[in-house]
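A single protein chain has been omitted; all remaining protein chains appear in their positions.
Our next item is subunit A:
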Amino acid sequence: MEILAIAVLGVFALGYLVLGGADIGVGMLLPFLGRDGAERRVVLATVAPFFLGNEVWLVATAGVLVGAFPDLEGELLSGLFPAVVALLAGWMVRDAGLWSRGRVEARAWAAGCDGAIVLGSWTVALSWGWMFAGLLAGVTDRVVTGPGAALAALAVATLFAAHGLAFAGLRLAGPLRARAGAFSGRSGTAGEAQTFALTTAAMVALGLAVGLRLPLAESAVDSATLSLLVPAMAAVTPLLLAAQAWVWWIFRHRVHGPSYL
């Protein structure tokens, strides 16, 4: 049962890193990918139908953590307090920018929202880097500081950005696509897919490395709870994946123009 609970947790955590990581990366590189307000709007359209569905992978991860590993959840979140607060603040600012951008047609408004999206995305990515720096070193009860931690945080944030760039290359069209491709140093559809596969693999490897350092098996809940919760989670997970896969299928085409955001 514990193994199954860990597997469900892994599915959601890795899903977040791969899918959510891509739209965070696109947000980080927004000023580079789109040179003016209209272009940035098109860049945002690459993640628009997905960002809501992407971020709930993390909410689900937190849910599985509190349901199946409540002690570890409490220890991690209160131990990594400052980094979690930074993550949440960045997340809120980023989402507020995304939700509000298209609602007012004034150049200054769009610029302000773009600023919120970029700042928020960087804060989210760096907060993950900060947390992962400690977790990879096996520290779960406090945040790590110092040049090593800063370097690790920066490296993780760079990975998020690279992953976002690779994703943008797969989603954009025309000159914007060329720009995304130029940054990743490749051209052509095959190259774009390869780059994205590579950054995806790096994200998954990072997630697995962190997960393996966590004392998951020891901190699972009581078997009475697990025997009810795990079958329920295991039963709904394929349905959730199918629903998301359907959304990705519907919006699979490259974007040529702006969307609702």
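The working rule: a residue touches a chain if its C-beta (ideal position, glycine included) is under 8 Å from a C-beta of that chain, and two chains touch if they have at least 3 such contacts; residues count from 1.
The working rule: contacts and distances are computed from a predicted model.
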Choices "Carbon-phosphorus lyase complex subunit PhnI", "MBOAT family protein", "Urease accessory protein UreG" or "Cytochrome d ubiquinol oxidase subunit I" - which one is the UniProt name of the chain not shown: "Cytochrome d ubiquinol oxidase subunit I"
Touch criterion as defined above, residue of A:Ala110, A:Ala125 or A:Leu165 at the omitted chain: A:Ala110
Listed residues A:Pro49, A:Gly191 or A:Gly211, member touching the removed chain: A:Pro49
Touch residues of subunit A, complete complex, unshown partner: 36-38, 48-53, 55-57, 59-60, 62-68, 70-71, 73-78, 81-82, 84-85, 88-89, 91-93, 95-96, 99-100, 102-108, 110, 221-222, 224-225, 228-229, 232-233, 236-237, 240, 243-244, 246-247, 250-251, 257-260
